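Quick notes on the structure that follows.
Here is subunit A:
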Amino acid sequence: MIEHFTKGLFKENPIFIIVLGLCPTLAVSTQVVNALGMGAGVIFVLLGSNFFVSLLRNFIPEKIRIPSYIVIIASFVTMVDLFMQAYAPTLSKNLGVFVQLIVVNCIILGRAEAFAKNHTVSESVLDALGMGIGFTLGLLLISLIREVLGAGTITLFPFGNFDGVIRIPVIYNAPIRVIGLATGALLVIGYLKGFFDWMAIRKKKREIEKRVSAVKV
Partner candidate 1 sequence: MKGIVVTGAKLFLICAIAASVLGFVNAVTEPVIRQRKIRELKEALESLIPEGEVGKLVKVENNDVVKGYYPVKKDGKLFAYILDLRGNGYGGELKILAGFKGNGEIVNVKLMDNEETPGLGKKAEKPEYMKKFIGTGGTKPVPVRKDMLSRKDADAVTGASITFMGIANALAEGSEFAKKLGGKS
Partner candidate 2 sequence: MKELKTFPKGGVHPRDHKELTNSIPIRNAPVPSVAVIAMGQHLGSPAKCLVEKGDTVTEGMLIGESSGFISANVHSSIPGKVSKIDRVFLPNGLNSEAIFVELEGEFERSGKEVTRTEWREKTPQELLEMVKEKGIVGMGGATFPTHVKYTVKKGMRVEYFVVNGVECEPYLTADHRLMLEKTDEILEGIEIIRKILNPEKIMIGIEINKPDAIEIMERRIGERGLDFHVIPLKMKYPQGDEKQLLKALTGREVPSGGLPLDIGAVVSNVGTVFSIYEAVVHGKPLIERIVTVTGGAINHPANLKVRIGTRIGDLIDECGGFKETPLKIIAGGPMMGFAQVNLDSPVTKGVSGIIALPREEVKIPRKTPCIQCGKCIRVCPMGLSPTRLYKWIDHQHYEEAVKEGLMDCKECGCCGYVCPAGIPLVQGMRVGKYYARKKKV
């Protein structure tokens, strides 16, 4: 049961392994705080949609499956959007149109289709949590790299007399600005994905080696 949760974190990480939900990943990963906000939004929507889709999975006829899922998802997205506008205006502005685009985020409908559609409510909720957190972790990693290299800062929430921005000494004065732009986003995710693929290849090699040495003994 618990593996429904954990698989989303690493083994089936939506960004690096399944390669879904890329648009917001790349677009909002300019600042760490955006990643956190976006992640929270996605987790919320994912939870809601997976919950309802699995709840209603026997009620919804095949022909209107997609429209129904979309309505469910869109409702949660609109809620997120409205709440953000009301209570987290800067975040809402930074994320721009991508809050609304959570609707079409490929992970969410993907999970509804691939998982919630034929799993129980509790499994689906766990899956949603795992996928959502996996997504957030991926997003966080990308935005951390991009913000540190591309702006020389790490932007978090302001509290007290801390303005929410950590400035990295040397880089802050002359950051590699392109990393913060479109190019940087694509390159960073490309190299991260390459790195994960390399890890996977290495792991496979290790397994073979293990088998070989076992034979030798």
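Everything below uses one rule, namely that a contact is a pair of C-beta atoms (placed from the backbone, for glycine too) under 8 Å apart; a residue touches a chain by one contact, two chains touch by 3 or more; residues count from 1.
Keep in mind how these were chosen: all candidates are chains of the complex that A comes from, given by their letters.
Not measured: the values here are computed from a predicted model.
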Using the touch rule from the top, find which candidate among 1 or 2 meets subunit A in this complex. 1
In the complex of these two chains, what residues of subunit A are touching candidate 1? 30, 56, 59-61, 63-64, 67-68, 71-72, 74-75, 78-79, 82-83, 85-87, 89, 151, 175, 177, 180-181
